[in-house]
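Here you go, one structure.
Shown here: the complex without one of its protein chains, the others still in place.
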Amino acid sequence: MGASQSFRAMCDREKNTNIRVSLPAVCIVWQISMIILFGIFIRYDAESDAHWLEKKPKNISAIENDFYFRYPSFQDVHVMVFVGFGFLMTFLKRYSFGGVGFNFLIAAFGLQWALLMQGWFHHLGDDGKISINVYSMINADFCVAGCLIAYGALLGKVSPVQLMVLTLFGVTLFAVEEYIILNLIYAKDAGGSMVIHTFGAYYGLAISWMLYRPNLDQSSRLQGSVYHSDVFAMIGTLFLWMFWPSFNSAITEHGDGQHRAAINTYLSLASTVLTAVAVSSVFQKHGKLDMVHIQNATLAGGVAVGTAAEFMLMPYGSLIVGFCCGILSTLGYIYITPFLEKHLKIQDTCGIHNLHAMPGVIGGIVGAITAAAASESVYGTEGIKLFKFPPAQQGGHQAGALCVALCFGIGGGILVGAILRLPIWGDPADDNCFDDESYWEVPEEEESIPAVMQYNNHMRNKDVAESNFTMDSDTRPRA
Amino acid sequence: MGASQSFRAMCDREKNTNIRVSLPAVCIVWQISMIILFGIFIRYDAESDAHWLEKKPKNISAIENDFYFRYPSFQDVHVMVFVGFGFLMTFLKRYSFGGVGFNFLIAAFGLQWALLMQGWFHHLGDDGKISINVYSMINADFCVAGCLIAYGALLGKVSPVQLMVLTLFGVTLFAVEEYIILNLIYAKDAGGSMVIHTFGAYYGLAISWMLYRPNLDQSSRLQGSVYHSDVFAMIGTLFLWMFWPSFNSAITEHGDGQHRAAINTYLSLASTVLTAVAVSSVFQKHGKLDMVHIQNATLAGGVAVGTAAEFMLMPYGSLIVGFCCGILSTLGYIYITPFLEKHLKIQDTCGIHNLHAMPGVIGGIVGAITAAAASESVYGTEGIKLFKFPPAQQGGHQAGALCVALCFGIGGGILVGAILRLPIWGDPADDNCFDDESYWEVPEEEESIPAVMQYNNHMRNKDVAESNFTMDSDTRPRA
Partner (left out) sequence: MGASQSFRAMCDREKNTNIRVSLPAVCIVWQISMIILFGIFIRYDAESDAHWLEKKPKNISAIENDFYFRYPSFQDVHVMVFVGFGFLMTFLKRYSFGGVGFNFLIAAFGLQWALLMQGWFHHLGDDGKISINVYSMINADFCVAGCLIAYGALLGKVSPVQLMVLTLFGVTLFAVEEYIILNLIYAKDAGGSMVIHTFGAYYGLAISWMLYRPNLDQSSRLQGSVYHSDVFAMIGTLFLWMFWPSFNSAITEHGDGQHRAAINTYLSLASTVLTAVAVSSVFQKHGKLDMVHIQNATLAGGVAVGTAAEFMLMPYGSLIVGFCCGILSTLGYIYITPFLEKHLKIQDTCGIHNLHAMPGVIGGIVGAITAAAASESVYGTEGIKLFKFPPAQQGGHQAGALCVALCFGIGGGILVGAILRLPIWGDPADDNCFDDESYWEVPEEEESIPAVMQYNNHMRNKDVAESNFTMDSDTRPRA
């Protein structure tokens, strides 16, 4: 143990995880920048401004404010971003603080920067001001989700300062990519299969590739779960799973579009659970289930139905999408993740390749096919106006959008990965990965100590030869 | 230890928990069946179809889509089904994976089958198609809740394959029973005291009676909680408790009916908490509270007010219902559950008899009395139309509905229990009950190991020349 300790100390000397200057500096400087930029650019929009009362059309009552028709969806998305993603990343035995805590930090920063970036691209008025409302808040949460997905690949291997940098660039890239896909290519992507999931996942995987750690197995004893950390992660899984219908319907058109998006997502996710369980069981000894698959692969159907959720995918179509993704995603955890690590040097802590990257690409393809197959008989003369172009052309645009998302993800990830390789960010040594000790004051685990201490005291005091003490309540961990 | 192991191995030979063929087969075959049946039968309804835009009445705006007035309630019910029921069943020290995970699996399957079964009975159009919308999704979640309640009695004693069978038959029985109660008898049961809780609970109890295990005390060391598993269970309790007003109001008539149902449930549940605490305290040494009562009995008021929630029960009436149920349910945990196990051979892991069966029956009776006591002076000329029949007759129909629920629950449970006794389902031996090891890859508890390993190292280095014991899996904290 002494040897191990001095080795660890040596590593610490090589890799300095002291972020006492850099983290506060980044947080304070960036937050002050946000205040200044918000002061210059951000204003309430018409529906959230106090002038609304006098300016609103006379035949509209206060309860027709869009707040009432978007806010419940916003809150569901908000829960997914903070509790869903946050708790999904608590599964590691000794990185739960980092999982949920850093998720909290970068989401809180990212949403501010997203309001600005998305505002400049989408909501800049003639007066040079950005108008925000509940719709902007949903979009900001969406934008942040892309960066949180990327964090999943890097969980336990980067410093919070690196995560802040990742988020700054990630949000920026996201806003540009989103503008190209939605406003230049005119592709539809209500649930963000391409814009959010494909981009976010490849962004994270590319960064992970740039930050490859060949000797990571040193800390492999910490790269796993314990019983209770797996239960914590299920909180994240379930809140993501339950609220995904809100995610995919949150920014679609009012009326049948939102209604249909929720139904499609609900069905796709239900189907995914069954095939994820089936594949997990068939690949384990005695048919035992693996918590990694239940926590992650069960969500793949929500990702894959994102683009097409508002389309006339049909209920059975949603089930089919979910069916395929549950199988593919679980197989990904079994075969592809080890392959990526071994042969492509991509270390993917949470397996985002299986949960976001592949299903995201599938979602883009499903969207392209569904759009290309659209017809007025299915959508009606009004409904078909959902698409800007005739079906075949729209399908092409959808496919183009998928390529844009991939390029931005991979290209941006390589760029940002290069920046994050600079030796100034306080990232942990291989030996300290997946360990909250690097960045958190971790409480001592007093619980398990007393029993052993009690025993030791006893051993010192007694002549063990005649020892006949029994296990009474005092020697239990919790006296 | 060796003896124990060989005994356990012997049991394992007798009872084979290998579900590597059966579980995947059931999941895949049933999911493919769902896809085919959905392809044949299930379509979007008018409000979720893309034709809505052109077909909707001209004076209706997009924000009057029923989606906006049911979806928040749906999401609350959804949280109750997956997080509420799921986490309530994590209280066992070593069955948290099975509690929350199998709940997830059977709910995801059940809701698909429920959409079909309930659709055939309630929403089959002239064209032979079932139209689904957000209202159907709420009803599917309700239907699933019945099966999850039944799972509570069997927690830790059945295999996931058995649970899938239980759910298939449970949903089928539920749909028939619901059709009889609502559409033939014309009883009212907005919150499902009879349709969901009474049926589900007696269905589970009857199955448990059929699957009686006389030697279950062998695994009694696992049939309890640890500190943190009790806190996990409180997540389930609280989400059930908080969202119960949504549960009881989700499918009532728009307007005052939903409003009143939420208020009544809110009040009844508040009252239950106080009496559950009171009875829990008075029956323990030093007045200490028992987590089992706090986790479960505090919810009884929500069950018992289910049928009458939309009636003019009056606020004080709701308090009285909650008051009585808190007392009765807690007494049930103290006296009736042990009695059922000892004398009636019904083993009820979660005590669903106290949380769902008794309060469900009370709810049915309260509903019958309240309906029989209805008058035009209390309900108004429009409000009284809530009931199809004159008050006294309606009261009789309500009582009849309760009998139907009881018969379907007990009869169906005996039937399904007989099927589940077949020795083909991979259920665990008595010795392996309440243990996730049977069906899950459980992570090793590394945390507690170092102390022992350290000791072992020490022993090897010191003069213990004859010592040759090694650290095998049996000596680990979690054998």
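Note that the chains take the letters A and B in the order they are written out, and that residue 1 is the start of every chain.
Going forward, a contact is a pair of C-beta atoms (placed from the backbone, for glycine too) under 8 Å apart; a residue touches a chain by one contact, two chains touch by 3 or more.
Quantities reported herein were computed from a predicted structural model and do not represent experimental measurements.
> Looking beyond the chains shown, say which of B:Pro24, B:Pro72 or B:Gly302 touches the absent one.
B:Pro72
> Considering the whole complex, which of B:Asn103, B:Ser136 or B:Ser246 touches the chain not shown?
Here the residue in touch with the unshown chain is B:Ser246.
> Can you tell me which of A:Ala62, A:Leu124, A:Leu344 or A:Ala392 touches the chain that was removed from the display?
Of these options, the touching residue for the absent chain is A:Ala62.
> What is the set of chain B residues that contact the non-displayed chain in the whole complex?
64, 68-69, 72, 76, 93, 221, 224-228, 230-231, 234-235, 238-239, 241-243, 245-246, 253-260, 262-263, 266-267, 269-271, 273-275, 277-279, 281-282, 284-291, 294, 298, 312, 314-316, 319-320, 323, 378-384, 386, 445, 447-452, 454-455, 458-459, 462-464, 466-467, 469, 475-479
> Determine and list the chain A residues touching the chain excluded from the picture.
Per the touch rule, chain A residues meeting the hidden chain are 1-2, 5, 17-25, 27-28, 30-32, 34-36, 38-39, 42-44, 47-56, 62-63, 65-68, 71-72, 75, 78-79, 82-83, 86-87, 90, 94, 96-97, 100-101, 104-105, 108-109, 111-112, 132-134, 137, 160, 228, 232, 235, 426, 438-449, 451-456, 459-460, 463-465, 467-469, 471, 474-479.
Basically, only the chains that are shown with their structure count from here on.
> Between chain A and chain B, what is the separation of their C-alpha centroids in Å?
30
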